[in-house]
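These notes concern the structure reproduced below.
Removed: one protein chain of the complex. Kept in place: all other protein chains.
Labels run A, B, C and D following the written order; every chain starts at residue 1.
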Amino acid sequence: METVSLASAFAPHIVAVVGVALAIMADAFGRRALAVFGASAGLAGGAVVAGIAHGRPAAISGDLAVSGAGFSVVSAVVLGLAAVVVIGSLGWLRSTPSGGGLAALAAVVAIAAAAIAQGADLLVLLISLEAMAVGGYALVWSARTEASTEAALKFFVQGAVATSLFVLGLAILFGMYGASTSYVWLRAGMAGMTAPPVTTAFVLIAVALAYKLGAFPFHSWAPDAFESAPPHASALLAGIPKLAVVVALMFLFTRAVFPYIDPTIALWVFGALAVASMAFGVFGGLAQRSYTRMLAYSGIAQVGYALVAPALGAPAMMAVAVLLIAYAAAAAVAYLIAGYVRSVRPEWDGTIAGLAGVGRSHPLAGAALVVAMFSLVGMPLTAGFWGKFLVFGMAVSAGFWWLALVGVLASVVSFGYYGAVLKAAYFEGADPGGQGAADSPAPETTPDVPAVTAACVLTLVLLGIGVAPLFIGLRWVATLLSFA
Amino acid sequence: MNLLVVAMLLFSVGLYGVLTRRDLVAVLASIEVMLGSATLLLVGLGATGEMIAGTQVGGGTVEATGVMIIVLAAAEAAIGLALVVAVARRFRTTRIDELTGVKG
Amino acid sequence: MSIESVVFAILAGVALAGGIVTVFARDVTRMVIGLAAFLLSIAGFFVYWKASFLGVVQLFVYVGGVLVLFVFAIMLVHRSTEGSPYLETRHDIASITVAGGLFIMVVTALKDFVHDPVAGAMVTGTDEVAAVLLGPMLTHFEMVGVMLLAVLVAVVIIVGGEER
Amino acid sequence: MLAVDLLVAVPLLGVAAVIALGRGSATRPRAIALAFSVAFTAVFASLASAGVLTGTAVDGIRLAREAFPFWTLRIDGLSAPLLALTAVLGPVAVLASWGVREKAAAHHALLLGLQASIAGVFLAADVILLYVFWEAVLIPMYFLIGVWGHEDRRHAAMKFFIYTFAGSAFMLVGILTAVFQTGHTGLAEVLDSAFVLGQPTLVFWLIAAGMLVKIPAVPVHTWLADAHVEAPTAGSILLAGVLLKMGGYGLLRLALPIAPEVFEAARPILAVLGGVGIFYGAALALAQTDLKRLVALSSVSHMGFVLLGISAGTERGFAAAMLVMVSHGLVAPLLFLLVGQLYDRTHTRDIERFSGMGATLPRWATLFTFAALASLGLPGLSGFPGEFLAVVAGFGAWSYSIVPVMAGLVLAAAYNLRAVKGTLHGEIAEEWAEISDISAGDLVPAVVLAACIVALGVWPMFVLDMTGDALALIAALAGGM
Partner (left out) sequence: MTGIATYGWSVVAVPLVIAVLAATAGRVLGTRVAALAALAPAWVFAVGVAASARVLAGEEGAIASGSVEWLGAGLTVGWAIDGLTALMLLVVGLVAFLVVVFSRGYLGPGEALPRYFAVLALFTGAMSALLVADGFLGLFIGWELVGVCSYLLIGYWFTRPEASTAAVKAFLTTRVGDMGLLLALALLWREVGDLSYTAVFAAVPGMEASTVSTIGLLLLVGAVGKSAQFPLHIWLPDAMEGPTPVSALIHAATMVAAGVFLLARAWPVVGASADVQTIILVLGGFTAIAAAGSAGAQRDIKKVLAYSTISQLGFMFAAIGAGAWVVAMFHLVTHAAFKALLFLGAGSVIHATGTQRLDAMGGLLKKMPLTAGTWFVGAAALAGIPPLSGFFSKDEVLHTVVGADLGWGVMLFAASTLTAFYITRTTVLVFFGSYRGEGVPHEGGWDLRVPLVVLAAFAAALGFAGGPIAELAGGHHGEIDVLVASIATALAVLGIAVGAVSGIRPKQGADVTKLAFVGPLRWARNGWGFDEIVRQTVTRPACATARVLDRVVDRGVVDRSVEGVGALARLVGRGYSALQSGDTQWYTTLLGAGTVALLALVAYLGRGV
């Protein structure tokens, strides 16, 4: 691995931080729109820089960060997606007090996620997790309602406990083996030992990351947080952090630090988490009446599908990256559409039934909803299919066909709630011939145009990734996302 | 071995505090106890002077990491207290078991 | 009973006492005192292990900053709520098993791998720490900077009142 | 040959055209849709010159040079008859929804989308592409039932989607095992290197589960009745006409060749499912009072013959299965078309309320009797050759244990004639005394189907020539005669 300078590894993040600074200053002067554009531009710039770096083979630079190939691509996707979502939230951010500051915080969350995706040092991971968490608490709180305040506090308390567990795990590993918290040194220090302390540290760090992913039983913050947070904030917090954390988890557990741990331990730990999350997310989702809370449960289920990958080991890294890129985009669309519907139908009580006739009265939003829902289910012609195809394909080729079957059947049950959204959006309203539910827009609603435009852009991405492989195969995905 | 016991005992007491204390501020205090004990364990383990892989285990990096973690803990406390104040203002209470509005 | 073990015992005792008081105190003030004791003992440990810079940092940051923050928060919070500063605890089986379980699991896993720190083993001075901070850990240093900036912005937004 | 790819491209272009041009008005979309579905038929006809009608296989153009070329289409003896059926039913479905007024553009766009994915399923020469199109079929059908269906459409649409999606979930795991263990996704390569498969029994039954749900075999058939009762006429036509055939086609195309020895062991089970399907479906149909539900359950009985034919394991048996599939693909849509037309006039499907319609709707009554006779397998109409061959092949394989099938045939006559008696015969109900007979416009699709039914009934070799030696190859694989 030829070394590349640390600065160039963190170049994308530095560019984005400039955007954050710009945003904070703009907000200070009360120019919220400028702040949002600044933050989004910073993120976009970072995405471009990361994209350029993807040509190089993966290399750990300065013992702290890994860049090149798949890692840079994930970092680029994280930053790019965040840029789109931040711009998509322009309508909301402009109308909410200290919107510029929130845009800056959103950018910080994205940058931290990108840092996690490229982190090769436990301390870098810790600091980024903390930054992402702080940004998350503020964003969840920013709806300024009783529910969001309470949800933010719960988010904080569990986050604090998770962080302390992470520190405990770091203490054990660093204290006993490492001259530094970098993966390279830790691995050298441990030199193949699988003594109980290593497995304990393995579990503690896995728990901290699983908490951030929202896997069962560490999921409790997700439903409350994503339901009461402003939908635009949830759009950012739902998908993007999960993508980064899973890539970090895969790199940490299957390649960098714990590769020689007995594979059955990895299979059992991550397999158990995966199946539990799938079951909880899918069945829990069925019982939900609120649209955003249902999406939170579906997030837990999607994490369940993703955690199948670490259970299989290193080769499944590309597969899970595709799965979660698709999920991040689809979740962003789903939440942005919720934002849009709230702006168009102020009387919407947030329930799925409340979406009656949205498909008919707002065709664009409806189309985005259809593609997002089908991508979350994993239907062919959408990106979600290829994610599940690769992950379950890996599971099957590793011999765990039953795990693939559980996953696929969970996706079938998940149609129970994804389909309910489409049912409400298109089948409700008067019997054929009648217009949708009374949706004569109240005079003062201003449709959240940025949100629906951002949603449509991401929808095209989902469709693009969904249909392109039919013609040009999956080889380009393999080269792009190779984490070799 | 008794450093491990002391640190872990403190960590567990802190965790128990978080899980059972009624008052938010007390919960925050317990979180500080947990983080403090974790830092103590980190530095303590770091200071065993073992030689691993040719480098002096501990030394500057242990202290530097210690500093980093203390700073993180402080930041954590700050945002925590900010949220507690926000809750207190809105709910007029700091009893954690009254905060069960969002569920299902 | 060498000098080290005596000092260690005292520091451990104070730390444990502080921790327990913080967690089980009925009265707010007694809790704060307990927390202060705990933090001081941690600083003591660091100094005892010759990590003097760390001890000082712990002292300033925690005892100076965080504790004061706590006092302000308590005053701010309890002024606005008429609730008595009486703090009770809801003892329940689940919490005990979880906390105890964690303790037992970690201790049993690590007990025969961990050696006690040897006083003076960590021959570090402030200049080594500075060299490490500004050398290999410079990136961490800057990242913490960005993180603190984020915390600052977040706190201002959350507690900054409505006028903005 | 480009024409093969056009079979999928033309309907897709149609979808774009209908959405682009037909949005505003209620009449333009149906015209565009008709044009494109007729174009689909024309493209299929042009393939005749390439020898498709005599069973020669024609490859689509190879687009991707990648090592994972999913987009490979191929038409051969097994898919040609079913594509011909799709070519016939396309325009018929559009004509059947001529009266759809609200959201006409979306309706016709979905119809064309459905036709494209159906053509895709039958043309796919790549296991993954087959699965992609297999699932893609569900989406338009879900919306067709859900938006334009009748009163209980929402539940029916959900049940339809989840039920068939669950079936194809098992199929997906089977396909994944096949693809990832053989390392190929091309259908030919996967089948050639099928010997590599770790657990062929597992792969066979996973894939077969998806197929059996789609056919539908008896225990997993309850979605069909609800879906049909609530679906709009055009939806029912394509659902009964072609969607049910994907199950039988899949068994012959994928499940059997991938694990022939497991198929050999599974034949008795398939035979039992087929026999039970025939008898049980017919008995249920006899007990129905809702006309559309009766026709739906008759489909379960007819598709039981497909299973019986396939379970015989010989070329004769597969030919029988193919004949029944094509014939049912003509008879059931005709019945649904007629029941739809009756529903448009009387807004009810309850047989008890009908009486003496033979006198009030003479033209409709003639067609309905014709369709009922075709459904009970009258010689000279398309039902007979398939069912006769299935019984003969079934007897060859299972000898006297196919006696319940005989009882099924008698029951088939019973429920068909009961339907005719219930609606057409008896005094003229004053309730429907003044309704108007079907117009010339309504007649066109019905007469097209009737002509095909008679043509296939008189000369079944149309289909058997088309299959060519494809069935013989599969039979050789299955070790049968």
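Heads up, the rule we're going with is that contacts are C-beta pairs under 8 Å (C-beta built on N, C-alpha and C of every residue); 3 or more make two chains touch, one makes a residue touch a chain.
No experiment lies behind these values; they were computed from the predicted model shown.
Q: Kindly name the visible chains that come into contact with the excluded chain.
A: Within the full complex, the chain left out of view touches A, B, C, D.
Q: May I ask which residue of A:11, A:204, A:383 or A:406 touches the chain that does not appear here?
A: A:204
Q: Given the full complex, what residues of chain D touch the hidden partner chain?
A: Contact residues on chain D toward the absent chain are 159, 162-163, 219, 221-223, 280, 283-284, 286-288, 316, 319, 356, 358-359, 373, 378-380, 384-385, 388-389, 391-392, 394-396, 399, 403, 406, 409-411, 413-414, 417-418, 421, 424-428, 459-461, 464.
Q: What residue numbers in chain A mark contact with the hidden partner chain?
A: Interface with the chain not displayed, on the chain A side: 153-154, 157-158, 161-162, 165, 194-196, 199-200, 202-204, 206-207, 210-211, 216-218, 220-221, 223-224, 262, 264-265, 268-269, 272, 279-280, 283-288, 297, 413, 416.
Q: In terms of residues, what is the contact footprint of the unshown chain on chain C?
A: Contacting residues on chain C, toward the hidden partner: 90, 94-95, 97-99, 101-102, 105-106, 108-109.
Keep in mind that, in the parts below, only the chains that are shown with their structure count from here on.
Q: Between chain A and chain D, what is the separation of their C-alpha centroids in Å?
A: For chain A versus chain D, the centre distance works out to 42 Å.
Q: For chain B versus chain D, what separation do you get between their C-alpha means, in angstrom?
A: Taking the mean C-alpha position of each chain, the two centres sit 65 Å apart.
Q: At what distance in angstrom does the C-alpha mean of chain C lie from that of chain A?
A: Inter-chain centre distance comes to 32 Å.
Q: Using the touch definition from the top, which residues of chain B touch two or more other chains?
A: 11, 14-15, 24, 39, 44-46, 48, 59, 61-62, 65, 68, 72, 75, 79, 83-84, 86
Q: Please list all residues of chain D that touch 2 or more other chains.
A: Residues of chain D touching two or more partner chains: there are none.
Q: Under the definition above, what is the set of chain B residues touching chain C in their complex?
A: 1-6, 8-17, 19-26, 28-30, 32-33, 36-37, 39-40, 43-50, 58-68, 70-75, 77-79, 81-86, 88-89, 92-95, 97
Q: For chain C, which residues count as touching chain B in their complex?
A: Counting only chain C, the residues touching chain B are 8, 12, 15-16, 19-20, 22-24, 28, 31-32, 35, 38-39, 42, 45-46, 49-51, 53-54, 57-58, 61-62, 65-66, 69-70, 73-74, 76-78, 80-81, 83, 87-92, 94-96, 98-100, 102-103, 106-107, 110-111, 114-118, 121-124, 128-129, 131-133, 136-137, 140, 144, 147-148, 151, 154-155, 158-159.
Q: Looking at the complex, which residues from chain A come into contact with chain C?
A: Where chain A meets chain C, its residues are 6, 10, 17, 20, 24, 30, 62-65, 97-98, 101-102, 104-105, 108, 111-112, 115, 121, 123-124, 127-128, 130-131, 134-135, 137-138, 141-142, 168, 172, 176, 180, 195-197, 199-200.
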